[in-house]
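Before I ask anything, let me first share the structure, which is written out below as structure tokens.
Removed: one protein chain of the complex. Kept in place: all other protein chains.
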Amino acid sequence: MTFGSVDRRRFIGTSALAGAAAATTVHPGRLRAEETVRIGFLAPLTGGVAAWGLPGLYGCEIWAEQKNAAGGVEIGGTSYNVEIVSYDNEYLPDKARTGAQKLISEDGVSFIEMLGGDTMPAVTPIANRAEMLVSTLLPSDLSPDTPFLVAPAEVHPIYNLTGVWWMAENMPEAKTAVICAQDDALGRPSVATYLAAFEAHGIEVKDTIFFDISTTDFAPVMTAMLAHKPDILCLDTAYAEFVNELCKQAFVQNYGGQIISCTADFYADIIANTSEEFMEGVIFQFPDFDDPALNSEDINFNDPNGFFEVYNERHPGQWGAVSWEYASILDLWLDGAQKAGSIEPAAVLGGMKQGGKGAHAFGEANWWGEELFGIDNALVGNWPVVQIQNGKAVIVEFKSIPEWWGEHSATMIKHFEAMGEMWYQRA
Amino acid sequence: MMGVVTYAIWLALIALSLAAAALSLDPQLGGPHRRWWWQGLALASAAVLALSPHVVTFSQQELLVFLTINTLVVVSYRLLALTGEFSLGHVVMMGFGAYASALLSKQLAIPVPLSIILAAGLTGLVAFVLAFPLFRMKGFYFLIGSFAAGETIRLLWKAFIGPKGISRIPGVPDIEIGAWEINFWEPVASYYLILVIAAVSIWILWRIEHSHVGLTFHAVHWRDQLAGAVGVNTWRTRTQALVLASFFAGLAGALLAHYITTVNPNRFAVHEMVFVLIWVIVGGTATIWGPIIGLVTLTAINEVLLRDIGYDELRPLFYGVLLVLAMLFLPNGLETLPARLVRHFRRAKLLASQR
Partner (left out) sequence: MDIAVFLQTCLNATYASSYLALVAVGLVLIFGVMRVVNFAHGELYMAGAYCLFWVFYQNELPFFAGVAVAVLVVAAVGLFLERTMFRPMKDNPLGGLICSIGALLVLQAGAVSLFGVRKKSFAGPYNEAVTLFGVDALTISGQRLVVIAFAVILLGALWAFLRKSRFGWALRAVAQDPEAAALQGISISRISMLAMVLGAALAGAAGALTATIVPTGPYMGHPVIIGAFIVIIVGGLGSLEGAIIASVLYAFTHTFVTTLFDGTIADITGLVLMLIVLVVRPHGLLGKPERA
């Protein structure tokens, strides 16, 4: 990275946090890219939801830095430096709208990455008018009104079915489950997915318990769950710290059965909080990026092990799913831009969706979603099932979501409808 | 270049509201030419407000729209503050207007302009109902009681309408006059619309404050028991203030909902209420201009200056420090700044002449 290529807005940050790292990457006489392509990062960076934005920004900065250090990215015969322009939307729709206007009309970005959720409905009309390509981490933002919005990293919560599927195949003795879920836009569609997957695989769900996201004490939640004496505790999609607290409570209240969860970030801490035996066999959906299975040919995330290492060195304790997801979307964007030979948003969208296939982080995937979201803008393919074995997260199998969908789509649609999560049901 | 113009506009807005506060606070200021000063100020304000959206950038136009909506929020908040009670439910009242207008226009297909007015009226009605339990309390009890009432309403939205709120709310319909078309999706058009509504509302609020009713507000604030003894019904007075304040908050909320086309419970959480409280108190409540000064200055700092410096994630740090400094040096609000400066210069001049 040379001084001139450091983004003005980010300069203070990168120089303060990674002064040494930046210094080592300055090579006089290195190839300079001809042009700059700007990518907007419009997510909460302050406030209670910042944990879903800020760690992702760190990941994107590392991604851009690595690309720029290698002389930029080559699109349509021109080499570009990548510059990430961030705008803190504080997870508020009005600030997101202002931010989108600024990124599009003043910063001249070619693509905007967002967390989505509460902030998306205010940005969608702006993106549609400007024909600006936008990505979200929450596919529930997709609808037929969002032709320029893609959900290319994780099609939350659909992939959660892969864990249940694997569990049903490998642990046929587990027959009853209880689900607890945080009561928000993250937890509710996830419940629908788990309910569908459990039903499809003949597991009876005894109860579903919602808790508010301001909950700090999970003892009562766990007491209520364990009152049903389930074979399986399903923690749904919950914030990392909630998963941790729920596991601690299950441990303290002497639970001995199977646990399945969407995430288990910082699982090493959970093991320290409970015990290795207690956490042995827990199933979730997010691999460590030093997992050797990620070095396979069909994985599209560039150098996952190296990325994981740099990230942890620079931002210790901040790694989680969002750390790589925003960066993996940049890989997909780059692939689309290279296929289109242009950085024009509409062309990149065309490149991304060429032939109905896209280069997802976990392998080639299909553009899909019409039946659930009303538009084929979600990228689904294989998703890893991860299990804790001897205190370490291990990818036990990649399962194909399209294959499951072919067989059980009606069950999933039924539960999405019952939860009021189908695109045409949203208020 | 654009940046300089932007800062000039924000500084002009701050300066104009400071000048208005100075004139309001000091009845001697301007002497015999006082009327001219007011007229000049009004003209200058009109010119700056009319011009500003055309010289700033696109995203700054958005900021101006939200600034105008928030002006309505802070000015109406001050009306209740006049009676001596500070509420933590005002932003929920704003949200009530937003939700009501969204539902009326989307579910019942009521035309948007009508739904906005109905929503504001409904918000006033809800405030009237809430007044019965809330005005049994005073001071800090009222502060937290109003929070509890507001938070209950907000959690009910979350439980019954959903945590994602409502989206795809219809906007204010376009107006076509011959070949001339006004599209309120454009920030400039919405800005003028909301500016006119806010100006009329501020005028109404100003008239109320200086009417017989307004005088009782002040009386209830400063001499609660005395006012009661001379026949002022303190409960009724406070209820009037709460209902009026909530009406305008609901109006602001409805305008916001139709502009950004979405509402959700998080937007009206106590965190946002705290910002309203900050704007009003940092600005000062002695004049109607005080809350506006606080709003404009702090918005300029938080949304323009601190974002330009970069490093978004540290904005709350600077903002927090500035709040403390503002309160320590101007405990009665930014509105007292001109008077403080004038006094300071007079004293310096006096000292110089004595030497």
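Chains here go by letter, A and B, matching the order in which they are written, and residues are numbered from 1 within each.
Please note the rule applied: contacts are C-beta pairs under 8 Å (C-beta built on N, C-alpha and C of every residue); 3 or more make two chains touch, one makes a residue touch a chain.
The structure displayed is predicted, hence computed values, not measured ones.
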Among the chains presented, those that the missing one touches: A, B
Touching the absent chain when the full complex is considered, from B:Gly97, B:Gly145, B:Gly214 or B:Pro338: B:Gly145
Which residue of B:Gly3, B:Pro111, B:Pro173 or B:Pro331 touches the chain not shown here: B:Pro331
Touching the absent chain when the full complex is considered, from B:Trp38, B:Trp206 or B:Tyr319: B:Tyr319
Of B:Val243, B:Ile281, B:Ala300 or B:Leu337, the residue in touch with the unshown chain: B:Ile281
Touching residues (missing chain, whole complex) on chain A: 46-48, 50-51, 54-55, 183, 209-212, 214-217, 219-221, 223-224, 227, 239-242, 244-245, 248, 251-254, 266, 269-270, 272-274, 315-318, 320
Touch residues of chain B, complete complex, unshown partner: 86, 133, 136-141, 143-145, 147-149, 151-152, 155-156, 158-159, 224-225, 270, 274, 277-278, 281-282, 313-314, 316-317, 319-324, 326-328, 331
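We take it that only the chains that are shown with their structure count from here on.
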Between chain A and chain B, centroid-to-centroid distance (C-alpha), Å: 38
Touch list for chain B against partner chain A, complex: 57-59, 61-63, 66, 158, 161-168, 185, 187, 256, 260-264, 266-267, 271-272, 303, 307, 309-313, 315-316
Touching residues (chain side chain A, partner chain B) in the complex: 8-13, 45-48, 50, 54, 86-88, 91-94, 97-99, 101-102, 105-106, 117-118, 121-122, 125, 140, 145, 183-185, 188, 420, 426-427
